[in-house]
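The structure appears below as structure tokens.
Heads up, one of the protein chains got dropped from this complex, but the rest are sitting where they should.
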Amino acid sequence: MKLPEIDLYLIAPEIIITAFGFLVLLIDVFRPRAEKKSYLGIICLIGIVLSFLYTFTQMGSVKSGFEGMFTSDGFALFFKVLFLIIAFLTILISMGYVQREGIEFGEYYALILFSTLGMMLMSAGTHLITIFLGLETMSISIYILAGMMREDKRSIEAAMKYFLLGAFATGFLLYGIALLYGATGSLHLKEVADYITSKNLLKNPMLMMSLVFLTIGFGFKIASVPFHMWTPDVYEGAPTSITAFMATGVKAAGFSAFIRVFFSALPGFRPDWTSIMWLISVATMTVGNIVAISQENIKRMLAYSSIAHAGYILVAFVAGNDLGTSGILFYLMAYAFMNIGAFTVVILLGKKGEENTMISDYAGIGFKYPLLAASMTIFLLSMAGIPPLGGFMAKFYVFSAAVKSKFYWLVIIGVLNSAVSVYYYLRVTVLMYFRESEREITGLHFSPASVFALIVAIVGTLYMGIFPANVLSFAQRSIAGLM
Amino acid sequence: MAENIGNLFQWLIFLGAGFLSILASILVITRKNPIHSALFMVLTFLCVAVLYILLHSQFIAIIQVVVYAGAIVMLIVFVIMLLDLEEELRRGLKIVYSKVIGSFLALIFLLGILYSVVARSPAGKVGVYDLDKMKTSTKTFGEVLFTKYLFPFEVVSILLVAAIIGAVVLSKRRR
Amino acid sequence: MFDYVWLIPAFPAIGFLLNGLFGRRYSKNLVSWVACGALGLSFLTSILVFLALIAKPPSERFFEKVIFDWVVSGSFHTVIGYQIDPLSILMALVVTGVSFFIHIYSVGYMHDDPGYPRYFTYLNLFVFMMLNLVLANNFLLMFVGWEGVGLCSYLLIGFWFEKDSAANAGKKAFVVNRVGDFGFILGMFLLFTSLGQKGIWTLDFTEVFQNAHLLDSTTVTLITILLFIGACGKSAQIPLYVWLPDAMEGPTPVSSLIHAATMVTAGVYMIARCNVLYSMAPISMAIVAIVGVATAIYTASIGFCQNDIKKVLAYSTISQLGYMFLGVGVGAFSAGIFHLMTHAFFKGLLFLGAGSVMHALSGELDMRKMGALRTKIPITFWTFFIATLAIAGIPGLSGFFSKDEILWQAFSSPRGHFLLWLIAAIAAGMTAFYMFRALFLTFFGESRVDPHVAHHIHESPKIMTIPLVILAVLSVIGGYVGVPHVLGGANHINEFLAPVLGGGGPAKAHSGITLLSQAWASGGEGEGASHSAQLELLMMVVSVIIALVGIGVAYLFYIKNPALPKRLAERWKGLYTLIFNKYYVDEIYEVLFVNSLKGLGTGLWKGFDDFVIDGTVNGIAYLIGLISGVMRRIQTGFVQNYAFSMVLGAVIIAGYYIVRAIFY
Amino acid sequence: MTILGIPILSLITFFPLLGAVVLLFINKENVKALRWVALLFSLVEFIFSLPLFFAFNPKTAEMQFVEDWWWVQSYGVSYKLGIDGISLLLVLLTTFLTVLCILCSWSAITFRVKEYMISFLFLETGMVGALVALDLILFYVFWEVMLIPMYLLIGVWGDPKRRIYAAIKFFLFTMAGSVLMLVAILVFYFINLKATGKATFDVLELYKLGIPIETQYWLFSAFALAFAIKVPMFPFHTWLPDAHTEAPTAGSVILAGVLLKMGTYGFIRFAIPLFPNAAYELMPLISVLALIGIIYGALVSMMQPDLKRLVAFSSVSHLGYVMLGMFAFNMQGVQGSIYQMLNHGISTGSLFLIVGMIYERRHTRMIADFGGLSKVMPIYAAFFMIVTLSSIGLPSTNGFVGEFLILLGAFQSNAVYGVLAATGVILGAGYMLWMFQRVMFGKITNPKNEGLKDLNAREIVTLTPMVILIFLMGIYPKLFFSKMDVSVEKFLKDFKGRIEMKVDLPSPKILAEVKK
Partner (left out) sequence: MWTVPSIPPEVYLVLSGILFTIGVIGALTRRNAIVVFMSIELMLNAVNLSFITFSRFLQSMDGVVFAFFVMAVAAAEAAVGLAIFVMLYRSRETINVDEVNLLKW
């Protein structure tokens, strides 16, 4: 028996994250009575930055290790960068928030790091087991984080729902993996693909069925109709910082695994899945946008909007060309900035006791907190796809990919959807700028970390809108090995 | 002749365990009292463990018994007792259409699954671990686990840690 | 000299700018000096130009002065340019001259009006525009003047804008004129396009007329008719005459200048200017003539029953314009212009006289409240009397010659017809009647002036009476430039105008008019004139008799037996009310056009805009909102429904795949 | 090309943005400073834009002052600016009107001045950018950027009653149209990519591509929809009255003056040259819609009780002329329509200014509340009269030249259109004069109107340039035509050329795909 080659440098970013996760736990254990624990956050930030830097050293080289279970190719690296950015921002916005909400445990930060680890594994896994374990690591941490506000009924309910449905979805995902395994006798994506082509299993019912199961499993994570129904509730109930984390990180991770599995393991089945994905994409966009219109809670509204965005991304998924894939990466990046930014504003507008998450609470803040409102406007417009903001460019690439593959009706539906979406994004700006506030919101305390996060988000959104070229070429380079 | 007998026995065991497991699992989801459900789940797990043995993976069978039937279900039972949950009330049985339709859909879905698994026999690549290797499946398993699957093994440890601290942070009392 | 022709319009323009920008700053005197001075200079210039022109031999009496390129777009190229030929200079003389006197008159008349500077600003602007109209060397510039004078009449009619009636009248005038301009502009388009198809892209008079022969007759007919619609609007012919009576809301000098002497005659001028085209289109000629004569008699009849002295004059103006159109319609372009000129004199005078009367009676207009003024305001009376004689066509006065020539042409010219002559003659009689009616009611009989006005009736100041006298003189002698040959006259005006109005160019072939005018130009030889000298004399006599009859009847009715008209009115009540209410034409138009359009507008606005379009839009929005409201209810909040939807999705997808796997 | 080494177009595009940034750092209490700085920037902007007019070479139809850099190279999206005779005048109009708008907001806008001025300058950047952009995506970006500040202007500083409805309506209408345009842009881009193998959004490149007529139909209609909504053409016009009515004066001015022109400009710069055959085929449709717009707008406008609504509907009518002339596809028509764009900007712009001035004094726009104002405000009356006349196209005002050429062009292309359109002239006189009479003439019925003050110096300064332009453009149009002649000729030449050119399918597959 021989040990496999163990290349720790390969997984150094993950190791760093994990190590800092445990470090935080330990420090928390040894200084239990510390009043303010934001230094824990800072430690996490250090860790993230380190791992980020290390990730950059890995750029350009495609290495694979652990019997091909873990690969660090461009795709993985892009997503790692993305996840690290998301984690970075999340922790920034958490530092003030958790303290305010009295959930400032070391575990909180540690779990964020662990789930980040899970995401990184999902994007880097080229073996179904890695992907599965990564997904579980992420999910379980998120289940807990969602329920962090223990005396808030809604938070607990969110945790419960997310947990049950998540486990349910996991069951389906597993069955899918099992069938895939049964049909091909392998769990390694590359081998699966090769085996399918060699044996020409394109009509194998078992594989078909596993496609169904996998679609469910991943569709759940990216919140696509009809597997989306957990999203609004969980997003609304969970702590806002975690909502931001879920809306961006989990979605992105889901997509990374989704793309990885479908494009590199089952590319032969594109004709089969395309039409289904077409359907799902349309349904996702439409449901998300239409239901968002009649929401009163901004977190819930953003939840529906994030469903809609999943739909837009799926447009590129349907398109299936490399334009589309790079478009997806770009989209996820832009979405991370604008969405976290939006949630940051939501956080900043709340205070202990009153969350101020009703859209009506936003009345009149446009001139009371001009900068806050302005940044919110930027994020919302970006989500609505108004140039020159990141959201527009993202939509632009995604749709252009679909046009390239001649899915004209899909694109038309998509753009009409984004026109509809404008309505509810505008609603917020209407309230912020056009209405006088009937209820004074005072005594807000802007934690510097969150403000910093806000600035980063704004810069990111604008940058990706005005100078998209760099990020785009990064994305395009990243998908080189994938297909 | 000999393997005829063997096969026959295998069939008998299989049928027995299989039907029992189905029966038990049906009971799991029908018993009003969660405790009963839990106990029937133990039964299901045991039957499945038997099948594992039939499938020559004794180790998993043991794990099944220890971890599942042992740890998890005990944990569940423990929690149920902790919360001393009453039986589900009658109104729980009142027909809720979504549930009926849901079950119906699930059955349709079952047809799909069955079709997919029966239509063609598993066409996967046949590996090296033939029967006589499997005689010592535990050893083989260990080898594979700690060589090829080393990395996932590490990962799952982190996963478990996360789960544990999560469980702790959730259920510990307020300071 | 000709290079300075642009000064003619320039002076009024300057006057306009000065008064317009600074008029409110400086004193009334200065205003009046600026205004009248500008006009005087311009009058002077035109006289000089005129002299310079007649110094040349007839064939060379043409000159063009281009100021600058105006609208240049591809093949379309027009200039701001003036052209001097007998016709335009004659018009220029009339315009500048008459308006000069009327300006002077106004100095007195408007003296106490708060809007004094504004008044003269408008007046100068008007003259400027009018001169553009008559001096233009291309259709487009002519159109500028054409609409410009329309604008000024709008402004001046509505001068006392606080009176709603005045404001309405102004608007009415402008809009009705616009209807005419609609025809005019289309005429231009058609002309331009159809000539363009022949390869000549131009709106320049000379070029157009030179190449007119390229056009086929139907096109020409269409063009001319469209242009004539324009003329109808401007010169108040049926069916577009309705604005002119209302236009009397304006200050009297304005009525006299714009709505008698100059602007309203623009239509006649335009047709004369386009004589080449018209000569090519017999049908349109006929239409012009018929419309003209119809208008003449129709409005004359309305003149019978008007009690407002200005209204009477207004209707008589319309009917006189009818004469002019009759003239040009039968091809006697020069006759039309001739009458235009004389009419400018005596009708201008009549209005000024009426103005003077009002001045005396502190603004009274109703003839039933006048009478026996002849002694109180003698100058006004005598001048008014002369003018009345002139318009009635009493031999020896200007009106006689011009009107008579038109009558004769209506009968004799190849395009003429006995009926035309007959109706025109009757109309002449009617004119004589109602004019004398006005005269008698105003100046004779016993005074019906209400007492507290009566005691301070006074003759107008010199500044007003002098223009009266001058115009009176002109209305007497003005006719002698066109004494027909049968009376041993020379008919200079025909000669003078011949190069323009006779110059039908290729149109010669089938237009009687050119032969005719040449005959005159060559001093009366040729059968055109000779064969019917006696006949012409006879006609003359007849028309004079008819006129006298009219006067007689008027005398009978209003001096001898003032009760008679009442009885007649009782007798034919229906007819009387019909005529008295101007045949209800205004009312009919109101219903037919104004109300229907307003209704349509409201209907479209409320019905289509708000209901259909916005209804659809808001409906969709509402619908989406509704769907959203329904769909969010699916989100029941129960975990198992969520799981259910997952399973449902799973079944659908699986079903799809299996079906696909089985059937493909 | 640049002037004195300065990339002039970028300068005038982003200079207002700089102004907005500067305003950010001024204390919002310090209203006076805010106003002055904003005015200063808009003025300097205008001065910067003047060199364009003089340095512009009227001899060539090529784009001038071109700046061409990559934006997203991998996609062929470029940052390409340039102007020709068509856009030159519109750019100037924009910079010019913005100055006046800031002037007329001087006392009208009393609260949130800072935000107001910022959004205004921001808006200017959007407008200028859209006019000078020669890259489809760049154009689209600016096109959308214009929306937001306008949306805010209407929504925040608008008339309290229905401003929010109006703002959202404005935004959604425009958005709905433009997203489809985006799709069309993409489709066209890929067709071009397939056909020529060159990845570019540069319109000058894309002009060259001839594509099958069926494809053109689809793409043209997508573009046309976006632009028609902006113009607005019947029946997409209903957002306009609301937007105009609710917007603050300056908003209405800039909306009428420039934003609407974006639609017509879009047609002439993008929709027609890119898809000439489709444009040619659909000419009857567009012309008829334009005609309906002319007459419909006039009729509806006649009955409006609200001054601003009235003017708004008159805009519908006027822009009907513009479209009609453009789709006459002959020199007079097209030049006339371009000229009419400017005219409308000036006449209707000044109309809104004038209405705004009276609104400032009386806080009502209902015609019924006025009457006899000439008595108390003679100067106002004079300006109002002149502007009204120019709006009904009286000769020697700018309106006439444009309308006349358009009518002439329409008449040449199809006599019936010409005749029908000419009826609009009558109606125009009808409703404008009626409105004028009801507002200015008659006795002063409403005692509130007796005390009205006449225009003050600032307002006169605001209006005088307008009046000067009205007459300058009416009496000496050559000054402006000479700038656009060559460009328009080229436009028509290319157009005619493409019409004659047999369009053969680059690849039947594309056709099939687009059909589906």
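Letters A, B, C and D mark the chains in the order given here, with residues in each chain numbered from 1 onward.
Simple rule for what comes next: a residue touches a chain if its C-beta (ideal position, glycine included) is under 8 Å from a C-beta of that chain, and two chains touch if they have at least 3 such contacts.
Please read these numbers as outputs of a predicted model, since none were measured by experiment.
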Item to complete: Tell me the shown chains the invisible chain touches, ordered by label.
Response: A, B, C
Worksheet item: Pick from A:R154, A:K203 or A:K352: which residue touches the chain that isn't shown?
Response: A:R154
Response to the item:
Touching the unshown chain, chain B contributes residues 3-5, 7-8, 10-11, 14, 18, 21-22, 25-26, 28-29, 34, 37-38, 41, 44-45, 48, 51-52, 54-57, 59-60, 63-64, 67-68, 71-72, 75-76, 79-80, 82-83, 85, 88, 92, 99, 102-103, 106-107, 109-110, 113-114, 117-118, 121-122, 124-131, 133-134, 137, 140-141, 144-145, 148-149, 152, 156, 159-160, 162-164, 166-168, 170-171
Worksheet item: Residues on chain C that touch the omitted chain in the whole complex?
Response: 632-633, 635-640, 643-644, 647
Practice prompt. Since one chain isn't shown, list which residues of chain A touch it in the complete complex.
Written response: 128-129, 132-133, 136, 140, 143-144, 147, 150-151, 153-154, 156-161, 163-164, 167-168, 170-171, 174-175, 177-179, 181-182, 185-187, 232-234, 236-237
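One rule holds in what follows: only the chains that are shown with their structure count from here on.
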Discussion item. Between C-D and A-B, which chain pair shares more contacting C-beta pairs?
Written reply: C-D
Worksheet item: How many angstrom lie between the CA centroids of chain B and chain D, rounded to a whole number?
Response: 71
Worksheet entry | Gap in Å, rounded to a whole number, between the CA centres of chain B and chain A | 31
Practice prompt. Report, in whole Å, the distance between the mean C-alpha point of chain B and the mean C-alpha point of chain C.
Written response: 104
Practice prompt. Enumerate the residues of chain A that touch no fewer than two other chains.
Written response: 205, 208-209, 212, 423
Worksheet item: Which positions in chain B touch two or more other chains at once?
Response: 112, 115-116
Discussion item. For a test of understanding, state which residues of chain C touch chain A in their complex under the given definition.
Written reply: 621, 624-625, 627-629, 631-632, 634-635, 637, 639, 641-643, 645-646, 648-650, 653-654, 656-658, 660-661
Practice prompt. State the interface residues of chain B toward chain A in the complex, per the touch definition above.
Written response: 112-113, 115-117, 119-120, 122-127, 143, 147-152, 155-156, 158-159, 161-163, 165-170, 174
Worksheet entry | chain D - residues contacting chain C, complex | 169, 173, 235, 237-238, 241, 296, 299-304, 330-332, 335-336, 372, 374-375, 378, 389, 394-396, 400-401, 404-405, 407-408, 411-412, 415, 418-419, 422-423, 425-427, 429-430, 433-434, 437, 440-443, 475-478, 481, 485, 489
